[in-house]
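Removed: one protein chain of the complex. Kept in place: all other protein chains.
Let's turn to subunit A:
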């Protein structure tokens, strides 16, 4: 077979290329021809097809994502914003923190273990590419119905994959979520987040500057795995009629990644690196075109020099391969020897594969022949942009009219008690330790708080006690009822969780999981969710620093619930002042902060007791969230509270049960005036938290709340070994614990 060189392509304009099989649409292929002024070579087609895929180009989401920039609140903390591998924020004392959440949904459904494992690997490489040492990971998960047999295939594999990879990298897993819902049955969501820490001066960017500088590919050899992962797997809906997509899933080697982390950080420390990019989706196609287009010059790459796992790979396959654990660095010529020496110290293969040129073309050679000659910007940045049609779904009104507040409520105290037990035992509300005990939360020795706490918290300076906190939240049920409010509720909950731990919320990363953008209903949900999130971030003063969009989470006509997952990063000056969630001290007073209304639309109660989803989600009041956050942070700093727990799914009774079980202490509760027991216990009104206040601090605490205008209600006392609701029922902790902790092991162990 003749090699399809640039010259050959120019001479043979009528050769048919498999653009449709590679996922390009006809008009997109025509646009490639137009840009090049000829037909693309096979290698060029490979590059355009992966880089213009939905996953890499954000072609359907771009027009909406702009709002995160346009509406960004003024924020001095932001050091690097959207567009780089991950955003970076200033956390004080000369430290910068980078963090990001990404999806690895499609691969994890096809091959749960490797799909989830390489999701962790990918996000961690994004963090090191910024110059930071990774210090923690989190994993927000959405699975199908807990009882469904396929969930027993997917969940244990995903958990083992996240653990198998993250544990072996030495990164504490400090947070995340696990939500079950039948809507995720064929489209589980496996999102992975990571945090990294560096000094301000160590921030690195993905750009190739300085003609003559060398391009070094280092890490694993390139193999035939993951070819077309971004274009074929992540950018189309699943369909039974097509052959297995398993070969499109990458295979991970965490040991190799651990070496990659250490050798990259050592090279950074010696200031050897001009620009750096990790190889993730779209592999070398992405790394070369992004590095070249972000820099000042062009780039020349000798593809023959790429170390291969399989010598039979074609140039197209080498360019598309998504083999894991690879990075690409741009290094000045006189520093190459030292860079290679460090790689050798860590037994990491490193090869000079090209150099930065003073032109403006990305040129790739194979066996001495030019097979790619493109303007790198056209590959990396000038992909198609779609204004997909969107419209409020015809069923939205009916869904909202199906009012959950009208569902049958418990008729007496016995039924109320029974429903509480059912709620805390339901898969979504039950203890998640069967999952989290498979993750190392102690490694690196800086974990201050980890799941099931409201946020995960990591100390970053041993002397000063400076620390960061992260929480991730998202409620697809709320977002289905109202995507604008649903996105804001996710943001509010994550913000509240960080504040409840005593940290000041600083910035946001998001992972936006939706169905097919080609469906106007889905596109409307997407547009509304982004509008809600952007407006919310502006009001809370927490900018979006980056994130990820995952579309096509849809099997046939059935899309998942719109699921924006929001991660909020916070900072705490001294981790000694953190607030844990456990009620530990007998006799301390329990206060409910915020207002409780009759709000049951999308609630856990409506799901668990009635299998219902309808009505409106809880009202959002972001000014109130901000005030609540300030009170929680002040109270933590001044030692006025010993425990705090945010109220979210399952309402007050769920929060109290969790805090009691965590501390091994009971609580006596009194239903406040003006509320009935049912609403008091199960309502999911936003902007609320429950706190445990030492008696000596009571006056000071309530005075502060009063002065600042935050509603505060005394609801009981930490006492005994049962949750007792006066005049209603008593639930011994032992019975509560059995109900809460037996569910997941019963289903999956």
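For this structure, a couple of remarks:
Everything that follows uses one rule, which is that a residue touches a chain if its C-beta (ideal position, glycine included) is under 8 Å from a C-beta of that chain, and two chains touch if they have at least 3 such contacts; residues count from 1.
Throughout what follows, contacts and distances are computed from a predicted model.
A chain of this complex does not appear here, and its UniProt-recorded name among "Gas vesicle protein A", "Aspartate carbamoyltransferase", "Malonate decarboxylase beta subunit" or "Phosphoribosylformylglycinamidine synthase subunit PurQ" is "Phosphoribosylformylglycinamidine synthase subunit PurQ". Touching the missing chain, out of A:438, A:461 or A:634, is residue A:438.
Annotation: of A:168, A:251 or A:399, A:168 touches the absent chain (contact as defined above).
Note on the undisplayed chain: of the listed residues A:378, A:446 or A:743, the one touching it is A:446.
With the whole complex as reference, residues 160, 163-164, 167-170, 253-256, 258-259, 345-347, 436-448, 459, 462, 465, 575-576, 749 of subunit A touch the missing chain.
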